[in-house]
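Quick one: this structure, given as structure tokens, is what I'll be asking you about.
All protein chains of the complex are present and in place, except for one that has been dropped.
The block that comes next holds chain A.
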Amino acid sequence: MAIWLQRLALDRWRHSEGCARGEGADALPLALITETAHGPRVDAANDAGAEAGAAPGMMLADARTLCPSLKAVPGDPAGDLAFLERLTVWAQRWGPWSAMDAPDGLLVDVTAVAHLFGGEEALLEDAHARFAAQGLAARAAIAPTAGAAWALAHYAPAGTILGAGEDGAARLSTLPVAALRLDGDVLLVLRRLGLKRLGDLLGIEDEGAGRDAIQRRFRNRRSPSANPLVRMDQLLGRVPEPLLPVVAVEAPLVQRRLLEPIRHRSLLDRVLEDLAEDMVRTLEARGEGARRLELGMWRVDGEVAVRRLELAAATRDASHICRLFAARLDDVDAGFGIEMLRLLASWTEPLALAQADLDAVAEEHGTSLAACIDRLTVRLGPKAVRRPVPRASHVPERAQTWQSPLEPEKTSQDLLDLHYRPLKLLETPEQIAVLYASPDGYPRRFRWRGGVHEVVRVEGPERIAPEWWREKGSARLRDYYRIEDGEGRRYWIYRAGLAGDGRGGMPDWYLQGLFA
């Protein structure tokens, strides 16, 4: 579905002035202008202004000669774009996927969702009504390709539907060539060639050598917006346009449109429970469980709040979903009320039906591991709950990495237990002051965190060279010592470098690990 907001900039200005079309400030001739290098230029003119002769693209001085009373207001292209972006997200109420079509249009993928609104006609009516309620002039059209929908929205009567089974070329042949989304200079060339309608262009293509002729004329135009043939192919669906999804994957989607906008948390929780139950039924029918859920809340005033949730394991437990979302809904601003809620499972995994074991459930209480991890992740964040896994590296701090707890561990060669490794590793090695008999000999005594430790027993050195393939050439090797101090405390300390290795001065000592 393509939606064209014909007078987006003017509608926004009128909204900021708080007047209806043709009334109040809008009754006088007015133009929205931009400052250019050659002086102010008219971007858009209201009805009275257009009647007086102001047209988009005109210089303001020219327009003033036609209509001296023309009022000039600076336009706000950045604001329009931000508004369009918000509107595009909001337009996902009609489909799970939408794209901006700057400066004044948007595209919504309504594949297989029209039945939720009672058919494609009802969907278009709903879209027109929604935009009219917001005070935006809009024209919408539905077609199998984005290009055809765009052409119909701009150059056909509002609410045109091109069905999937219809002959697109025949239906579209009466539209002007401007419907191909081409640049101005290309349109000029086509007009000079006498190609005014899509039918003319299609007719030439059908004549055999005609296509080659057009191809030659536009052979060095790679951009689709400069090449009418590419645009025509996109329009008719002969070449893919990256806008369209390659495979139409239907994500499980449930929604509730509310008769009365809700503003209170208790009602929101109630609706969320209903949605979760609907979602569980949908998932159960497909034999799937949700891994990622998105809850969208459409507000009356054109805002949408989205809350996302990622689960550690596929689940179909409605109460679990509700409980996790409850923690995320505390900061939702309901504004003037939420009128529609939608729950989308954007990532699902197969989850077979399991038989509930009545005896076991009665005996076992508490939560499952996946539920526990979900609860922890929702409160502490996904980075906080992790599992240490080995990594192929001999540098101690790189030999361990972290991954999410329920992910299967990658197969790796098990570490050889040739050397002792500490139970705890400090996040960054802490520098210590060491007293030693000779620079490359055993440490005798060291000072760490304000305390002096006598080295009673020591084993080492275990020499660990830096990873030369990823570190700089100036990285120094490390000599690790396993030591025990006079009170029985066991540490892992290292000397970074050797005296006279040409990579800096005297080597520093660090304490990196704490042994059991």
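Some observations on this one:
The rule we apply is simple: contacts are C-beta pairs under 8 Å (C-beta built on N, C-alpha and C of every residue); 3 or more make two chains touch, one makes a residue touch a chain; residues count from 1.
Throughout what follows, contacts and distances are computed from a predicted model.
The listed choices are "Ger(X)C family spore germination protein", "RecA-like protein", "Thiosulfate oxidation carrier protein SoxY" or "ABC transporter substrate-binding protein"; the UniProt protein name belonging to the chain that is not shown reads "RecA-like protein". Considering the full assembly, A:Gly488 is the residue among A:Gly473, A:Gly488 or A:Gly502 that touches the omitted chain. The hidden chain makes contact, of the residues A:Trp97, A:Trp347 or A:Phe515, with A:Phe515. When the missing chain is restored to the complex, the residue among A:Val110, A:Leu136 or A:Val385 that touches it is A:Val385. Seen across the whole complex, the unshown chain contacts chain A at 364-369, 371-373, 375-376, 379-380, 383-390, 396, 399-400, 402, 405, 409, 415, 420-427, 448-449, 451, 456-459, 482-484, 487-490, 513-516.
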